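Complex shown without one protein chain; remaining protein chains in place.
Right, chain A next:
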Amino acid sequence: MGNASSMLTQYDIEEVQEHCNYLFSQQEIVSLYARFCQLDRSAKGFISEDEFLSIPEFSLNPLSKRLLRMVDGLNFKDFVAFLSTFSAKASLRQKIELIFKVYDIDGKGKITFKDLLEVLQDLTGSFMSEEQREQVVTKVLEEAGYTMDCAFSLEDFIQIIDHPGLKMEVEVPID
């Protein structure tokens, strides 16, 4: 399948499955492996930034840069672990944690006003000026009862964003 440097053995599959807390079925892991090998064209064992960006749909995504920092250079096990957050079986908490990490890309443990602004900038690009963005974020924070120099911890964030309608799921095609 593709130019795989080594075929997946049953042991490998089980190891990967354990690493992602059994959020993927074995078939899904095999499919993901085929996909991984397809993307990792030079068979280095990890997918480089360039190779991620060669997927046009990904490259056009406004949050691609932030996600790249999280997926760049992952080996297959960690690649699967990353994607396991998008499995239907993953807990809501795990998904919200990922969203938190996307905001708090430098891993300080808190989301600041600056982080909110930066993500908003990624999403809106040149449609809004810097002042407009600041205005929006300040206004929205005020309405929710927070000030500009607030810093959300993971728990605060979970409280704010959690609602049963939150879905972040991707299906892994199995051929």
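Assume contacts are C-beta pairs under 8 Å (C-beta built on N, C-alpha and C of every residue); 3 or more make two chains touch, one makes a residue touch a chain; residues count from 1.
One rule holds for everything that comes next: contacts and distances are computed from a predicted model.
**Q** Which of the following names does UniProt give to the chain that is not shown: "Large ribosomal subunit protein uL18m", "Nuclear pore complex protein Nup85", "Nagb/rpia/coa transferase-like superfamily protein" or "Phospholipid/glycerol acyltransferase domain-containing protein"?
**A** Per the UniProt record, the undisplayed chain of the complex is "Phospholipid/glycerol acyltransferase domain-containing protein".
**Q** Going by the contact rule already stated, which one of A:Ile13, A:Leu53 or A:Ala81 would touch the omitted chain in the full complex?
**A** For the chain that is not drawn, the touching residue is A:Leu53.
**Q** In terms of residues, what is the contact footprint of the unshown chain on chain A?
**A** 1-3, 32, 35, 38-39, 41, 52-64, 67, 71, 83, 86, 95, 98-99, 102-103, 116, 119-120, 123-128, 132, 135-137, 139-141, 143-146, 157, 160-161, 163-173
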